[in-house]
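In this view, the complex is presented without one of its protein chains, the others remaining in place.
Chain lettering (A, B and C) follows the sequence in which the chains are written, and residue indices restart at 1 in each chain.
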Amino acid sequence: MIGESMYQELILEHYKHPQGRGLREPYDAEVHHVNPTCGDEITLRVKVGDAGRIEDVSYDGQGCSISQAAASVLHELTAGSTVEETLSVVDEFTRLMQGRGQVEADEEILGDAVAFAGVAKFPARVKCALLSWMAYKDAVVRSAS
Amino acid sequence: MIGESMYQELILEHYKHPQGRGLREPYDAEVHHVNPTCGDEITLRVKVGDAGRIEDVSYDGQGCSISQAAASVLHELTAGSTVEETLSVVDEFTRLMQGRGQVEADEEILGDAVAFAGVAKFPARVKCALLSWMAYKDAVVRSAS
Amino acid sequence: MTHPTSLDVERIRKDFPVLSRELPGGRPLIYLDSGNSSQKPTPVVETVREHLAMHYSNVGRAMHALGAESTEAYESARDKVAAFIGAPSRDEVIFTKNASEALNLVAHAFGPHLWGSSGEGTDPRFALGPGDEIVISEMEHHSNIVPWQLLVQRTGATLKWFGVTDEGRLDLSTLDELVTERTKIVSIAHQSNVLGTVNPVADVLRRAREVGALVMLDASQSVPHHPVDVAGLGVDFVAFTGHKMLGPSGIGVLWGRGELLEAMPPFLGGGEMIEAVWMDHSTYAPIPHKFEAGTPPIVEAIGLGAAVDYLQGIGMDAVEAHERELTAYALEALREVPTLRLIGPETLDRRGATLSFTLEGIHPHDVGQILDDSFGIAVRVGHHCARPLHLRFGIPATTRASFYLYNTTGEIDALVRGLHHVQKVFA
Partner (left out) sequence: MTHPTSLDVERIRKDFPVLSRELPGGRPLIYLDSGNSSQKPTPVVETVREHLAMHYSNVGRAMHALGAESTEAYESARDKVAAFIGAPSRDEVIFTKNASEALNLVAHAFGPHLWGSSGEGTDPRFALGPGDEIVISEMEHHSNIVPWQLLVQRTGATLKWFGVTDEGRLDLSTLDELVTERTKIVSIAHQSNVLGTVNPVADVLRRAREVGALVMLDASQSVPHHPVDVAGLGVDFVAFTGHKMLGPSGIGVLWGRGELLEAMPPFLGGGEMIEAVWMDHSTYAPIPHKFEAGTPPIVEAIGLGAAVDYLQGIGMDAVEAHERELTAYALEALREVPTLRLIGPETLDRRGATLSFTLEGIHPHDVGQILDDSFGIAVRVGHHCARPLHLRFGIPATTRASFYLYNTTGEIDALVRGLHHVQKVFA
């Protein structure tokens, strides 16, 4: 596999061994998002604890390796961070994904999620990568209200 | 002026010295045709005599040199011929004009009207050349009914 | 008689410089996505370049040397396309920007129009309102679905459709209930862009004629790959697109029976489609110009003309025969890939060189991207703008390989090797 590949080992790892997969209790909000273009779907729950710290992000869904791995990476990155911190990661991830491969990823902020940089060149795949992240953003907003 | 020119001396001659111009009596049919694209217009009268011979084609109008010269040449070519003969000339002239410069003109049939061959390359001018000829065809049909 | 398969694929490949290109990372290119869009041979590219650089000007309206050259080249392209599809008259060939515009153009001809001020009432064949029906099929490309959905929303008419059988054929068992006296037009694909199925035009046409309905073919996937004779087919409208038949992007074609095109109201308004304009009304140019508003895709039409020349130089019979050989080979070769499920006819009977399939447990997105990443194999993955057809088969997406005159059996072997590799990666 070539260097530029979209299929970084890390993505395949997360796809084959998803972190935190499965829906768990307790949770503050649950959302269900679908990508109508390709049929990928995700159900995602958020539990926010004291001081606005994420206690758990649990999820289930189906779709391609990109959408599944993105959910797994999301689970890892959010664990233990404050809502605010995670939302800035979501923003940076969104910026990277919508940058058509022209945007430099900020590894400081994104951590493992930089592995998705190659996806940004394929508009049709961007939504796969963003599905769980958008669901997460939605769930966080709902949990606050 | 170059060889391929649309402005054959003959066209300029007819434009400057139009043959048979002016509306005359008697006549069997009168028509008025307009080219809405460029505003050229013509009024044309036909007098058919014994044995279907054209006795007179008289006309008046305004427009570019091509449309004016075409009417003058028409007057000359029809004089003394049978209706049938003239209609085959009209057909050949139409074929030449609509041939986009790809059609060989039949000089036998067309006589002086071959001078218009260069016009066929300019779709916007084809209608100028055809204006009086179409009016003539129309007038002949009407004179017969 | 020459053997119809006498197509020299190695010589042909030399005309397509991109086929010898090296992709980033040193991958070769194995292009199996011509159903999406085809590559362009050097004569087409050079025709476009030469015209843009040395002969360009606007057409029709310009009365100077360059104007004459451009107009002649543009109108010659119309002659070429007309001859290529057996159109009874060159004036029946309308240049659009793609097949989608051609389909929308016909859809927009229907309705309760008020063309009164230009002296035309609605021709009864195009009068459409509540109670009237339009029939399409479940295997259509979105471009032959959405224009009709928008039309029934505008007019209150009803949209109906043929189902698709498990083998990927048009389900004609309901033909007589579906196409009735209420039907104004039946619009179906000549060849499916997913299944490869070639539809039985004559059967549909016979019923449509019985009830007085018009028939339109979306020939986007047939005209590039088979000899197509519109007069012989006997339908009313045919739409196709230049970029799938070796031509440039930005050019499509609507062919229609002259008498119908003349009866239709104009679609887009603007320069070139008029006869005379006053502030409060206009009269329209004769066809084909009536439907070509504004500066047309000049160089694109000329490039399409060059593509038609190229295809005719090889011969559409030879193209068809070559693709048939590739299809036979691929149907056989794909059989050995474990868990591969073909969506569409499994035999050569009435099908073209488009093969869509799924691999158990592996999302087509992943199949396509690994094929590309690892081997430079370009296939299409997703629903191929035919989502209802995928819903029909209960799958969100497929992987599609589609062949053209420049493809080889060696490339099909590479695809099979690639699919084995994909299965290893996701094992």
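Just so we're on the same page, contacts are C-beta pairs under 8 Å (C-beta built on N, C-alpha and C of every residue); 3 or more make two chains touch, one makes a residue touch a chain.
Just so you know, these numbers come straight off a predicted model, no measurement behind them.
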item: Chains on display which the left-out chain touches in the complete complex; value: A, B, C
item: Chain not shown: contacting residue from C:66, C:83, C:202 or C:348; value: C:66
item: Touch with the omitted chain, as defined above, among C:14, C:49 or C:420; value: C:49
item: Absent chain, residues of chain A that touch it; value: 36-37, 100-102, 121-125
item: Absent-chain interface as seen on chain C, which is shown; value: 17-18, 21, 23-24, 27, 29, 31, 33, 36-37, 39-40, 42, 44-45, 48-49, 52-58, 61-67, 97-101, 103-104, 107, 113-118, 138, 141-143, 145-150, 153-154, 156, 159, 161, 241, 243, 248-252, 266, 268-274, 276-282, 293-300, 365, 368-369, 371-372, 376-382, 384-385, 387-388, 391
item: Missing-chain contacts mapped onto chain B; value: 1-7, 12, 15-16, 37-40, 63-66, 122, 124-125, 128
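Heads up, the rule we're going with is that only the chains that are shown with their structure count from here on.
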item: Contact-richer chain pair (by C-beta pairs counted) among B-C and A-C; value: A-C
item: Chain A-chain B separation of Cα centroids, rounded to whole Å; value: 77
item: Whole-Å gap between the CA centroids of chain B and chain C; value: 44
item: Centre-of-Cα separation between chain C and chain A, whole angstrom; value: 38
item: Where chain A touches two or more other chains at once, by residue number; value: none
